[in-house]
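Read the structure below first, then the notes.
The complex appears here minus one protein chain, its other protein chains still in place.
Labels A, B and C are assigned to the chains in the order they are written; within every chain, residues are numbered from 1.
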Amino acid sequence: MAGKLKTAVLGATGYSGLELTRILLRHPRLEKPVLLRRSVDNGSASDVASDLADVFPALYGNGGYPLHALSWAAMKQQGVELLFLATPHEASRALVPEALSHGLRVIDLSGAWRLKQEQHRAIYNFQDSDAVSAAELTEKAVYGLPELNGDRIAKATLVANPGCYATSVILALAPLLKAGVVDRNRGIVSDSKSGVSGAGKEPTAKTHFVSVADNLSAYSIFNHRHVGEIVEQLELGAAELMFTPHLLPIPRGILSTIYLHLNREMTPLEVESLFQAFYSGKRWVRVFQTPKLPQVQFSLQTNYCDLGFCLAEDGRRLVLISCIDNLLKGAAGQAVQNMNLMYGWSEDEGLL
Amino acid sequence: MAGKLKTAVLGATGYSGLELTRILLRHPRLEKPVLLRRSVDNGSASDVASDLADVFPALYGNGGYPLHALSWAAMKQQGVELLFLATPHEASRALVPEALSHGLRVIDLSGAWRLKQEQHRAIYNFQDSDAVSAAELTEKAVYGLPELNGDRIAKATLVANPGCYATSVILALAPLLKAGVVDRNRGIVSDSKSGVSGAGKEPTAKTHFVSVADNLSAYSIFNHRHVGEIVEQLELGAAELMFTPHLLPIPRGILSTIYLHLNREMTPLEVESLFQAFYSGKRWVRVFQTPKLPQVQFSLQTNYCDLGFCLAEDGRRLVLISCIDNLLKGAAGQAVQNMNLMYGWSEDEGLL
Amino acid sequence: MAGKLKTAVLGATGYSGLELTRILLRHPRLEKPVLLRRSVDNGSASDVASDLADVFPALYGNGGYPLHALSWAAMKQQGVELLFLATPHEASRALVPEALSHGLRVIDLSGAWRLKQEQHRAIYNFQDSDAVSAAELTEKAVYGLPELNGDRIAKATLVANPGCYATSVILALAPLLKAGVVDRNRGIVSDSKSGVSGAGKEPTAKTHFVSVADNLSAYSIFNHRHVGEIVEQLELGAAELMFTPHLLPIPRGILSTIYLHLNREMTPLEVESLFQAFYSGKRWVRVFQTPKLPQVQFSLQTNYCDLGFCLAEDGRRLVLISCIDNLLKGAAGQAVQNMNLMYGWSEDEGLL
Partner (left out) sequence: MAGKLKTAVLGATGYSGLELTRILLRHPRLEKPVLLRRSVDNGSASDVASDLADVFPALYGNGGYPLHALSWAAMKQQGVELLFLATPHEASRALVPEALSHGLRVIDLSGAWRLKQEQHRAIYNFQDSDAVSAAELTEKAVYGLPELNGDRIAKATLVANPGCYATSVILALAPLLKAGVVDRNRGIVSDSKSGVSGAGKEPTAKTHFVSVADNLSAYSIFNHRHVGEIVEQLELGAAELMFTPHLLPIPRGILSTIYLHLNREMTPLEVESLFQAFYSGKRWVRVFQTPKLPQVQFSLQTNYCDLGFCLAEDGRRLVLISCIDNLLKGAAGQAVQNMNLMYGWSEDEGLL
């Protein structure tokens, strides 16, 4: 296995961590990843399992997936170079400085290092033990959206993997905003809907089958953590966006329906060309030819972000549809895409 | 049974027609309704069934539900005074003039008679055999939204029962628009999601379980038939509204998420009071106290329209949540509410 | 409200308790029920809510549903005669002796008092503080399956409302076993499937939406608590039955598929007649005419037990299909049916 990269995953027992582990296991450039158990403090079954197949029986029969205690020394000894954190943001906020100090590169799937501006970060209420180095790392962290920040990701030590909703919204809006064709004074609306895996594996009243099935609910209106990412990356004023997340009765998948006014009349062909040009050569964005529109099913189990649109007859009012699999392009798949960029591999590797 | 009203239902074999029939059967002011079969031309099973329980086995064991051929003479003989049409709009467009000429009052659940303005009606492409009387009837028809048009419904001969999406959107927006607090220049967005029964009982590729489950899709953007109803009833310009319907992987229920800007700063209390005042005494609208929000489940199997809202900290940007059961407040329940008004009964009757 | 019965419900915040409360609220023979909060020890939100509508927002707008602390004195003062327990079996085991000592009649929806034989009761591991009176009450308790034990229920002080699975299986098998036509030596199989509400409202890994959706799983094979009820009521040997429950990805409903051999050749007509005769006059059992078969949907939201069958061409091998709504005929509806019997009312009352 000479020449293959050694990676480790902390948090493989969560939904994103599992998806990530599955991809890493079949990634042709990697050795088998080291799976790290989170601390056993909270005593949940996931945290004391000794093998990932005990948590996800779908893994049975493919050999062992031992879960190890987190040890920087052991990682060094095993030659781990890259650490994936699929942990809650508090854990990531605490662990990243340590990991970097041990010479690891890190891809963090949580919200711990995504936000540059204090006003957006406040919602997380981070309790940094070393505020100075936290501020430094915050500056240093690269927002891991490959289609926008590919060059910086390639050289990054710390990649803050984007939020799932944020990925779907930013990729839909970036081409139009960068082209300056959006009438920002009239406001942008993103009505986003996500499958339940986005809410995490913890059983709660909200994720109980009977609460979700035959239902749809909106939540965290004007108050969702991903809003900061969206407005920072798109350089929007917070008041220019209304974003509402909804909980769908499906296990996975996100569809964002985005509404805006153009500041000049355009034709459908112009809009489509603008998108096609912006994402030319971008492997993991699919621009649908109007009048075709993405649906949640089309990108499930893939790393695609699917984009489509419908322009009103007046050539001014535009509706965008953006779909991703929240666990892939919205989390684990994008993390792997970022790794591919960091190590100079094709963005396809391990994701087909 | 002296003193009880005799009704008939055409189209009981569809989803709305079945719900309607169930309500009529237990309505204390009614005799057992006459169930009418649509013409047998298309040869589908529903159209040749001789008993409604053969189409909906959930009805077994409660006695017979014979389906009769449509006959004006027989209806007259049976003393039918009120006819419900749960038929496609083409059928309703053809049948209503006949029914009225036979002295019946009619509540039509289709889109045949809802629209006053030719520009909105065009989407239906009606082929009226007698254009003059069709135009007269169009004028005469009352849009059957009891919370807005109660007085006119009470005296109506022909009630055009509103569309399901339209009901959810109009009831949410009416209080704000009538109060003149909406910044209409910035546009209104209604992102609406419906369960599959809204797409009808006909099996199609779109309604196949495998196409719907684990999915969400948008459709008919800028092109849905209900837009005309919404803008007519709310006296909006078509360009002031962006409306996108979505197909949810649930059997029934609608949630509309509506976005707008206020033209002056308001407090949450002011908004709530405005809604409470507008719907004071309206039995079938529930205004949720902020920060509580309606969910699809809460109004399922009821005739309620549930309304809630979230106001941004700037006091300007407002998100409304409106939920109904598309088969009840969005169709059959509202039809019965209209009947109650037409005959001077409590709006509750038969709907508890 | 003179002449109306005063009831109380302990455990209205669970799924069965909510259904029960809804029925009691519209039951024409009852005053508004007193809703009792369980002790606040475990600190869950449901246990500290002061109004049932805070737990189930679907109840909003119909006036208050205050939850009161349990107090025997207050109940006496309010004139409560009948207490429904929709509590875990441990709670019911402890509370019933107290309730009876205060002169109340009790309908207990838990498994606390259903089993006569110690060998079957062992699985519950009851810790009775007064073993003698517990033994007495166990004798006294009537198994509340109205179609089989109607006479004894009418006079009962304590009704042990049957388990949901048990109801579906016992009602399907009783006619054949009582007629002596089953070849018991060859064994009976009941393969039963239930919606998730049967697993209770507590959020667990098992009831998480992502664990249930797109899934089916068997559990508690040879080890389910309802087996004891089935074999006791049907006077079967434990080894004569194989019973496997499964968790369905639906909110509610049970379908049991039951397999047996007849000990003599029969015709479909004979089998159907046997069922029709056995359930003649039983309002809440529907026997489907072969080849029609019940489906889960047909009895949802009703108190029916739907029974159907398919006989092999050899006239010997028989498959029975039995469907109920687990929250109605399998819990709350049956409890009301039992109350109707206890007070001499029609079995229909409140259940239409």
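Just so it is clear, a contact is a pair of C-beta atoms (placed from the backbone, for glycine too) under 8 Å apart; a residue touches a chain by one contact, two chains touch by 3 or more.
Treat the numbers as computed from the prediction; the structure is a model and nothing was measured.
**Student:** Can you work out which residue in B:61, B:88, B:150 or B:251 touches the chain that's missing from view?
**Tutor:** For the chain that is not drawn, the touching residue is B:251.
**Student:** In the full complex, which of B:6, B:32, B:178 or B:201 touches the chain missing from this view?
**Tutor:** B:201
**Student:** In the complete assembly, which of C:31, C:51, C:191 or C:270 touches the absent chain?
**Tutor:** C:191
**Student:** In terms of residues, what is the contact footprint of the unshown chain on chain A?
**Tutor:** Residues touching the hidden chain, for chain A, are 26, 57-58, 60-61, 214, 286, 288, 292, 294-295, 297-302, 304, 306, 352.
**Student:** Could you pull out which residues of chain C are in touch with the chain that's been left out?
**Tutor:** Those residues of chain C that touch the unshown chain are 185-187, 189, 191, 193, 211, 213-219, 221-222, 239, 242, 244, 246, 248-253, 255, 257, 259, 261, 293, 295-297, 300, 310, 312-314, 316-317, 319, 321.
**Student:** Mind listing the chain B residues that contact the chain we can't see here?
**Tutor:** 15, 45, 196-197, 201, 203-205, 207-214, 249-252
In this text, only the chains that are shown with their structure count from here on.
**Student:** Provide the C-alpha centroid distance between chain A and chain C, rounded to the nearest whole angstrom.
**Tutor:** Chain centres of chain A and chain C, defined by C-alpha means, are spaced 46 Å apart.
**Student:** On chain A, where are the residues touching two or more other chains?
**Tutor:** Correct list: 211, 213-214, 249-252.
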